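Here's the structure we're looking at; comments come further down.
Removed: one protein chain of the complex. Kept in place: all other protein chains.
The first chain written gets the first letter, and so on, giving A, B and C; residue counts start at 1 in each chain.
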Amino acid sequence: MDLSYTPEEEDFRARLREWLAKALPTLPARPSPDDWPARRAYDAGWQRMLYDAGYAGLHWPVDAGGRGATPTQHLIFLEETEKAGAPYVGANFVGLLHAGPTIAAEGTPQQRARWLPPVLRGDEVWCQGFSEPDAGSDLASLRTRAWRDGDAYVVSGSKIWTSHAEVADWCELLVRTDPSAPKHRGITWLAMPMDAPGITVRPLRTLAGSAEFAEVFLDEVRVPVANRVGAENDGWRVTMVTLSFERGTAFVGEVVACRRVLGELARQARRNGRWDDPVLRRRLGRLNAEFRALWRLTQWNVSEAEAGGGVPGVGGSVFKLRYSHARQELYDTAAEVLGADSLDLDRTWVLDRLSSLSYTIAAGTSQIQRNIVAERILGLPKGR
Amino acid sequence: MDLSYTPEEEDFRARLREWLAKALPTLPARPSPDDWPARRAYDAGWQRMLYDAGYAGLHWPVDAGGRGATPTQHLIFLEETEKAGAPYVGANFVGLLHAGPTIAAEGTPQQRARWLPPVLRGDEVWCQGFSEPDAGSDLASLRTRAWRDGDAYVVSGSKIWTSHAEVADWCELLVRTDPSAPKHRGITWLAMPMDAPGITVRPLRTLAGSAEFAEVFLDEVRVPVANRVGAENDGWRVTMVTLSFERGTAFVGEVVACRRVLGELARQARRNGRWDDPVLRRRLGRLNAEFRALWRLTQWNVSEAEAGGGVPGVGGSVFKLRYSHARQELYDTAAEVLGADSLDLDRTWVLDRLSSLSYTIAAGTSQIQRNIVAERILGLPKGR
Amino acid sequence: MRFQLTEDQRALRDGVRQLLARRFDADALRVAVASPGPDRALWRELGAAGLFALRLPEAEGGVGLGLPEAVLAFEETGRALLPGPLIATHLAAGTVPGADTGEAVVTAVDGSLVEWLTQADVVRGDASGAVPLRSVDPLTPLHRVGPDTPGAAVAAPDPVAVLLTAAEQLGTATRVCELAVGHARTREQFGQPIGAFQAVKHLCADMLVRAETARAAVYAAAVTADPADVAAARLLADEAAVRGARDCLQVHGGMGFTWEAEVHLHLKRAWVRAQRGGGVTESEESLAVDLVG
Partner (left out) sequence: MRFQLTEDQRALRDGVRQLLARRFDADALRVAVASPGPDRALWRELGAAGLFALRLPEAEGGVGLGLPEAVLAFEETGRALLPGPLIATHLAAGTVPGADTGEAVVTAVDGSLVEWLTQADVVRGDASGAVPLRSVDPLTPLHRVGPDTPGAAVAAPDPVAVLLTAAEQLGTATRVCELAVGHARTREQFGQPIGAFQAVKHLCADMLVRAETARAAVYAAAVTADPADVAAARLLADEAAVRGARDCLQVHGGMGFTWEAEVHLHLKRAWVRAQRGGGVTESEESLAVDLVG
């Protein structure tokens, strides 16, 4: 067991720090959260900077235009960019972390050539059309229909929880092409151009008051058959294959950020006197233990991925269960530190607290994650 | 909403207190926990004193030899006997609180005349033969078999978690008389004499180190058909009917006892300095809230029973869920107060802590109780 | 002992519930979220129904009822998410002219917060130097007064105000359990209602257990008015409301996460109420002292 980094890894870190120190001051001012085109432009600018510096697609395979970095290098990249306060991946999230890897793994040479380079350069933005109002935890029950009409699929239905839909060029879309097949078998993966006729995007306001998501309504949208990745009705497998790209790094930046927040919380408690309450102090101490452990668990998973070529999604379920609870506890503790000010949306951490409510729901509820851990790791039987 | 007691209720309480003050000093010394015959004799003596004073079968119907007391009077009785440090019901538990009421409700006049008076006088002790090694939460899956042979049932199988089996005269026994029927339909209720040939009682040592329970092995034990209460194969209904006797008083004594323990804990914390730790102090404060509420919930349930003639078992599930958790928390807090002494079995509360581990398991696990609450009170659907 | 609602108490509770169902339904709630501000007509109607004058003696033009009835009424306003400084106005009846009839909207300084300061006609307590917050609860405008120190000493809270807040929290606890159960019964995933899954079932069961335990504590405190009972009621009702609303959100999944869903409003209001009356620390400490007193 070795927690020190190799000379090569330290060198990678040093060069990255050096570049960040130079690059970050040249960034424009951050755009307003409500200005989607400005946000896209900002995120695209940052991605272009990464591209020019050789950091774009760090974890992508080299033959897909990526840098083929090791999981540990990816961890260092995410750790250092978070610590330096670099921009988040933002509008490029789906392109870089889901649709891109899917196309890299399952696309034809033509598809890879068409779609991957613009993602790496930050030229094209992708959004995700997976969830539907009636298909949440049970994603495979999705009902958005597509049928063949000549060289196109005609798609009708609706999607929900789509981030960046307002500014996306493409949507990685799951549609049902065979309603008579078992639910996992009749699904197809399509790349839908967001400027196609028949698409309506409606912003979806969350309980945090913001419109980070959208609903996407599809009314006989024509998507060329050439935009299908993988075989017809094989979309479920195509989508799942990307999960095998998960190499333990999914929450690196978030854990680093939580540890920073925790330190800020402790210092704020010292300033406002809450530190004198041993109940609060010991709660902060326990959170320190918690996030130290989550950081070590991250390093463990990344090392496992590096040794074995990939962490199965189930290892991610263990991490996500603990992490999502810890992050909610972090922001509940922030509310304890703030006292009455925890009711003020203008105070640091209050909006974050609202957002943290989704952690035990989004990307697989804690209930679903526990099923995964129990059935796939522990081998407990499925219920009847 | 009225929490004051009526003049009649106050009078009942005053006379009871007066009697307890006189009666308790006349009790012999408590027997050793390992001396079953002495325990039986002690419990019988106390029951006889209650009988002579007119308190035996307080909550039983008058036509069964009881006093027909209201649920509130029963609450007062249990509260006052606990506060006065009177003996527990002990060996007479099954007779007074389960087998007796079952016979009172479902027995023939002959059966009532034969079995009820000795229970009230403390002359005969009953034990319960319900659970089996493979039938715990799923009691109705019990497999102890009985078949007719002339005027007797011949019973073979085994029972577990039987208290007072060593000294009982009778066992209320559930047996399977129709293996081909759906599992709830083929069960019969029998009164088995414990001196019948073929019965072997083996003490069952628990994690607390004591043998409060026993296993009972039955090898072709003959039980007269006349000892059957209710119809053949109707034993499940016969057994369940007694639950409708539950009038919210099941945990009265225990809640009173927990409140006393909590006060002792706080005083011990003051003595040994643990009181200076605000984390512990506030935990004690919260437990005070908890047990105050549980006492009020008891009063609520008893009043509801008095108004409506009975609290359904599901109201009892709500109470038991909260109470069993609170009682475990109480003894975990006791361990915090004791510090290193929490490892010493000779210290007060340490054995109680071990016993408290069973509260979320015995008489329906918390998981089963939550199912009951969700399905029977909230109307959520059964899983497939 | 008859620790059950009397016929009159049932009638009162049902009456308030029906009034609120008629005058503050789901549509009205949505309107209020979009533009909060006490609905003066509704406020007068509540006054006419006796919500504010409930505990004022009949000789003084009041309804002449007691704390138990007030607790039942405020449980209903809590359930309905009715906005406005209802408890402060209720407590001002008989002291502040017009409070009893609902003509005057009265708020009060509670610790370092004032709810509805701008919209109220009368403010009790010293609100000088109050600065507005951007309130997490869209239905409760807030101002901050006093020093920026969460632990700073504040005036001892009025136990009646604490108890009525606990009643509102109880209303929330009950309502979010109903919302969760309603969703769990109808929402289907994996080919069955999600309420058929034990994980969801047990979340709902625990919500009910917390709500019913809090109910016993709140109702009893209304009968006894004992300070320790009030502190206990407050702790259990806060817990039942906040954890209940959280679990309700969890049961709703993504569908509860939208602004349009009612769930988040309950959670946010529960958070606001949990800040009233001096915080839980004092309640826990007083209940600890009660054990050795």
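Here is the rule we use: a residue touches a chain if its C-beta (ideal position, glycine included) is under 8 Å from a C-beta of that chain, and two chains touch if they have at least 3 such contacts.
Worth saying up front: this structure is predicted, and the values here are computed from it rather than measured.
The missing chain, though absent from the view, touches A, B, C when the full complex is examined.
Among A:141, A:163 or A:299, only A:299 touches the chain that is left out of the view.
Residue A:321 is the one among A:24, A:140, A:241 or A:321 that touches the chain missing from this view. The chain omitted from view is touched by exactly one of B:111, B:348 or B:367, namely B:367. The residue touching the chain not shown here, chosen from C:9, C:198, C:224 or C:281, is C:198.
As for the chain not pictured, it touches chain C at residues 197-199, 202.
Residues 131, 133-134, 136-138, 141, 160-161, 204-207, 209, 272-274, 276-277, 279, 335, 337-346, 350, 354, 357-358, 360-362, 365-367, 370 of chain B touch the missing chain (whole complex, contact as defined above). Mapped onto chain A, the footprint of the missing chain covers residues 1-6, 9, 72, 75, 262-263, 265-267, 270, 278, 281-282, 284-286, 288-290, 292-294, 296-297, 299-300, 302-304, 306-307, 318, 321-322, 367, 369-371, 373-375, 377-384.
Keep this in mind: only the chains that are shown with their structure count from here on.
Chains joined by the most contact pairs: B-C.
Of all chains displayed, C has the C-alpha centre closest to the centre of the whole protein C-alpha set. In this assembly, the C-alpha centroid of chain B lies 39 Å from the C-alpha centroid of chain C. Averaged Cα coordinates give chain A a centre that lies 54 Å from the centre of chain B. Taking the mean of the C-alpha atoms as each chain's centre, chain A and chain C sit 38 Å apart. Annotation for chain B: residues touching 2 or more other chains are 278, 282, 383-384. Residue numbers of chain C whose C-beta contacts span two or more other chains: 197, 200, 281.
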